[in-house]
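Dropping a structure here in C-alpha cells format, bear with me for questions.
And then chain A:
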Amino acid sequence: MPSPAFHAPDTVEGVVALLSGDPTARPLGGGTDLIVQMRSGRIAPSAVVDIKRIASLSGVRREGDVFVIGAATPCTALKDNADLCAAWPGVVEAANLIGSVQVRNRATMAGNLCNASPAADSVPALVAAEAICVVAGPAGMREVAVQDIPVSPGRTSLASGEFVVEFRLPVRGALEGDAYLRSIPRTEMDIAVVGVGANLRIDDEGTCTAARIALGAVAPTVVLVEAAGAALVGTKLDEEALSAMVEAVKAACAPIDDKRGTVAYRKAMAGVLAKRTVRIAAQRAGAKA
Partner candidate 1 sequence: MNRNHVNTTINGDATQFLCDPGASLLDVLRDALHLTGSKEGCGSGDCGACTVQLDGEMVCSCLVLAAEAEGRTVATIEGVAEGSVLHPVQQKFLEHAALQCGFCTPGFIVAAKSLLDRNPNPTETEVRYWLAGNLCRCTGYDKIVRAVMDAAAELRQERTPA
Partner candidate 2 sequence: MSASPLRIVIMPPFDKEFFGVERLSIDAGNLFELIEKLDAQGPGFAKIARARVHLAVDGVLETDWTRLLADVREVIVLPRVGGG
C-alpha cells in the first residue's frame, strides 16, 4: 500500500497535466468519498490532486443568465447564495442531504457526480435541472450534460486527464420550480434508498409546459424518465396526471435488492416520492394546490 503523491496545483491546466500524466491519479475535491475509498483499500491512486487551490473552482457566481457553480464548492456553501437557493431550491436541498453537516462542509456536487454512485443525492436534482457540467481535459474545455457523466456504478464517461470544473444552471424565471426528495431509513446520515428530482415549468393558467423527472438508486445510473415528464406536460398536474407520471416512473425502475432496500420497496418508493416531489416543485413554480 504505497502512499499516493499529493499535489495542489493552482491552475486548471496544472490539474489536467497531473491527471493526464498518470491514469490512476485522482482529483480531490471534498474527499468524502475518495479518502474513505483510499482508507478501505478499495482504490490506491498513485497521486491525489487537490483542486481546491484553484480560486475559480470555488464558489457560486452569475455569468449573464447562468449560475456557475465551481466544482470545488462544498455543498453547504451553495446555501450561502440566496439567488441560487431561490432559483434551484431542489438542487441546493439535494446537495445538502448528503451525509452530515461535517461531510457537506467538504463534499462537492462534482465529487458526488463523479463518484458515480446511482444513489448520489445531488445527481437526480441536477439531471432534472438539466444542468450542464464543464469538463477540462487535455483537449481543452467541453460541456457535457450531467446525466451523461455516469455510465455505470463507479464509472464515468470522463476521459483520461479530464475532470469537472464547474456546473452551469440557467437563471430562472417565475413559474418554474424544482424539488428533490429521497427515502432513507433514518432521518439523516444514510445513502438514498430511492431519490427523485423533479423540475417543472407551468404557464399562467397552471398548465405544465415542461417537466423533467430523474430517479436515483433504481438503476445502475441516475435515470431521466422522459415518459414521466411527458405525462405531466399539458396537464394541470391533477391526480390523473400524477398517477400517469407515477406509472411511468415505476416502469423506468430497474433496481436491485441490496442491504439498503428491496426491489419492491424501491419501486414503490419511487412512485410515492415522485408524486410528493412533483407537488413540491409545482408549488414552487406557483401552481395552485
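A quick word on the picks: all candidates are chains of the complex that A comes from, given by their letters.
Keep this in mind: contacts are C-beta pairs under 8 Å (C-beta built on N, C-alpha and C of every residue); 3 or more make two chains touch, one makes a residue touch a chain; residues count from 1.
Since we're looking at a predicted model, the values are computed, not measured.
S.K.: Using the touch rule from the top, find which candidate among 1 or 2 meets chain A in this complex.
M.R.: 1
S.K.: For a test of understanding, state which residues of chain A touch candidate 1 in their complex under the given definition.
M.R.: 3-6, 8, 28, 30-32, 35-36, 38-40, 48, 50, 52, 74, 76, 99-103, 105-106, 187-189
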